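Every protein chain except one is present and positioned as in the full complex.
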Amino acid sequence: MALDSKIPNGPISDKWTDYKDHINLVNPANKRNLDVIIVGTGLAGGSAAATLAELGYNVKAFCFQDSPRRAHSIAAQGGINAAKNYQGDGDSVFRLFYDTVKGGDYRSREANVHRLAEVSTNIIDQCVAQGVPFAREYGGLLDNRSFGGTLVSRTFYAKGQTGQQLLLGAYSAMNRQIGRGKITMHSRHEMLDLVIVDGKARGIIARNLVTGEIERHSAHAVVIASGGYGNVFFLSTNAMGSNATAAWKIHKKGAFFANPCYTQIHPTCIPVSGDHQAKLTLMSESLRNDGRIWVPAKLEDAKAIREGKLKPTQIVEADRDYYLERRYPAFGNLVPRDVASRASKERCDAGFGVNKTGEAVYLDFAAAIQRYGKEQAHIKGLDGNDAEVIVKLGTDVVANKYGNLFQMYEKIVDENPYATPMMIYPAVHYTMGGTWVDYNLQTTIPGCFSIGESNFSDHGANRLGASALMQGLADGYFVLPYTIGDYLSPDIKMGPISTDSPEFAAAEKGVKEQIEKFMNNNGTQSVDHFHRRLGKIMWDKVGMARNAKGLNEAITEIAALREEFYKDVRVPGTDKGFNQELEKATRVADFLELGELFAKDALHRNESCGGHFREEYQSADGEAQRDDENFAYVAAWEYKGKPSDAVLHKEDLIFDNVKLVTRSYK
Amino acid sequence: MTFDLKTFKFKKMKLTLKIWRQKNAQDKGAMVDYQIDGIEPDMSFLEMLDVFNQDLMGKGGEPVAFDHDCREGICGMCSLYINGEAHGPDRKVTTCQLHMRMFNDGDTITIEPFRAGAFPVVKDLVVDRSAFDRIQHAGGFISVNTSGNTIDANTIPVNKQDADDAFDAATCIGCGACVATCKNSSAMLFVAAKVSQYALLPQGRIEATDRVLNMVHQMDAEGFGNCTNTGACEVECPKGISLENIARMNREYMSASMKG
């Protein structure tokens, strides 16, 4: 099957407008006769549900949480980009487009990214009209900040809780439609299979997580907005329930899975504290604006710190290695996420890690406190030589900027980050890969769409800060509502779709069989046991730096682990009611397949780009080496029974508007 | 927890857990006592429960069900009434951000679900908080369509103080600690936070009358109790939502009643 990305012709800046001018529309009276299922209610799913219902479609929305408001979009901290150019600093749609393509290390689709940049401005208008309380200046207008090393201030934010406020905005739009009866909300439901009738997606099989009932739901189109698959690593900044099941089930039914190996490892997370750890906590990227990252320059100092014999504040300036400033003098601590993460790993692997596990580096605010303190002393006309006054004033400034993050750090680690440097380490954060979609956000299954983090399209091999929220809302509010209408226009006279067809029965049977198998397995190990082991293989061999040997081992080990899982997993309790172990089992079963495809994709991509770093493909000084000649394509995998048999399809990436160059931060 | 000067480490803790077990909504349920050992002070409360559940399953038992998701204190999914307080003894944290260093070796910890007639138990420590969603369906929104063809965002300036106050109200995570902690199971802080957020913004003023009347009507219909101003909700709220919001809602409601 040849991949057709259906990119409209014409100049890049006109594609989306021309596209909208020529698609088929569904008249309002007919929209009432069309049903759409949306799985997932984060920024993408929630905004899509609200907009489609607003337009008149009957929406059936599903989420596994107890309320749509809990979706993990809520945890995004920093902000959302938009090419508003309110600051008059030269921003434009083209610049946002350009930065996003470059930041993605030239592995994303130009047309999609340009559309994203175009609609970014509507997002802000929309959200403000909805009552999202963005930060404002004293004049009453919206405030912006710079983010992720871009040259303009285009990030809109709501303190450190931008994701929360945007999600609650989408949730409020959903609530309005639920109140009107246009959205039927199915919370605490998990989609366990896709139903295809006559080659088109026509429904899903879902488990009611409270009663355990297996339910059939039909619609004229199915939209997957279930987020990313970072939890394949077990430990990540994703929520505990974040899973790939919906995305993986459609993959198994024919949707190609693109670039699974593109994973973002975020450099500033709180390190693992012990074996009991269940999840990792992100500290906003904005901290790198003021914090300096370092490890001890001497191995013996690092060892003494790990053993608790030495404190970081006792190490003199000359004995510290500010390795980002050393390696990347131009960008210093503000290098992009992928570069910063790999540099931390390199130092820790070399034995310079600073916590008991040896996997942590310092993020130090002492210099910022001094700098701000002196500045304030000058402004207030106080003694610039009084050390105590300087520290107090400087601490106040830092607390104003990052107080909530510092408090969170202190609650978790039990150390005062104003007095002693924070410890941080990279952690899995976001997955750029996902189900392959064309320009219409449709997967390779007709009528099955994929939006937000669950698709692959906009971030290439590396995502810039404050772009994920932008993409989720762009897809849901402004892109899908057009493209899905074009798809649905021939179906207006179809009437409701019956759930009594053999296709529904077969899908339901498959789901029930899998559940029965788990319930009757009589194994000896818990689901978490296998999930942790999978996570360890993934982190050690498919993590921040990969090589062919490790990837080959990972593929074998994951396949073996999967077999062991089916033989020995134990799911207690009943499937006829609320059972969190059963929920985990169905999710981990899918991760165990996805993990293998992930490794396979990483193995085939013989280059280093963005979040994918292959040790064999690096320059003499340890920088990533991209291979545009051979790998400027999207790797879309077709399911053929098991991950090892997956078939690769290539979508060549054509860059007409952006010149491919090597990213350098030196 | 005791500090061992020789190994420079905190000793592991042994605890007695009294946990509410209830098979399903119909089951009567009861408190059950358990022992657990080897708990480290650096664990979060929910990681302690993870370890406990693994242990329990290893012994052939059925794990304790509890709600949780982001484990960063923002999604509002985790709940738990720990030693007589919503989200436990620490302040301005959710249960997932509560750490075991707040407890001592040998402690007995009582763990119950959030209790209210409007929050029926689903299983063990999991409760159904959909009443909160239904209150939001009644009016927790601004009726603008989602076409994106609204006016430019900077056309409506908002006084910074109002914007900041609206933000503070909007930080509510909908966890239900206010209801759980209120002796009357009142949902006033939750409802007031949403009413306030919109009442403070010019965009939200347009529908303010209908919104407050409809949301309060739904709140009453869900069976939450009355507010008697004990202030407990504000103290236990993990986001520190202020009682001022309740006063604001009272004002909004009375003036709306005159109009509506």
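The chains carry the letters A and B, assigned in the order they are written, with residues numbered from 1 in each.
By definition in this document, a contact is a pair of C-beta atoms (placed from the backbone, for glycine too) under 8 Å apart; a residue touches a chain by one contact, two chains touch by 3 or more.
In this text, contacts and distances are computed from a predicted model.
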Name per UniProt, for the chain absent here [options: "Tripartite tricarboxylate transporter substrate binding protein", "Succinate dehydrogenase / fumarate reductase cytochrome b subunit", "Sarcosine oxidase subunit alpha family protein" or "RNA polymerase sigma factor SigK"]: "Succinate dehydrogenase / fumarate reductase cytochrome b subunit"
Displayed chains contacting the withheld chain: B
Residue among B:E40, B:E72 or B:E112 that touches the chain left out of view: B:E112
Given B:G58, B:G106 or B:G223, the one touching the chain that is not displayed: B:G223
Contacting the left-out chain in the complete assembly, out of B:T16, B:Q35 or B:S257: B:S257
Sole contact to the chain not displayed, among B:L17, B:A65, B:C172 or B:A232: B:A232
Interface residues of chain B (partner: the chain not displayed): 18, 20, 31, 81, 83-85, 89, 110, 112, 115-118, 138, 181, 183-186, 209-210, 213-214, 216-220, 223-232, 235-236, 243-244, 246-254, 256-257, 260
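FYI, only the chains that are shown with their structure count from here on.
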For chain A paired with chain B, centre-to-centre distance based on mean C-alpha positions, whole Å: 26
Residues on chain B engaged by chain A in the complex (per definition of touch): 8, 23-24, 40-44, 46-48, 50-51, 54, 57-58, 60-63, 65, 67-77, 90, 92-93, 97, 99, 101, 122-123, 126, 128-130, 132-133, 136-154, 156-160, 163, 166-167, 170-171, 173-174, 197-198, 201, 203-204
Contact footprint of chain B on chain A as seen in their complex: 47, 50-51, 54, 65-72, 74-75, 84, 86, 119, 122-131, 133-142, 158-159, 161, 164-165, 168, 171-173, 175-176, 178-179, 185, 187, 210, 237, 239-241, 273-274, 276-279, 281-282, 308, 407-408, 411-412, 414, 477-478, 526, 528, 570, 572-573, 577-578, 580-581
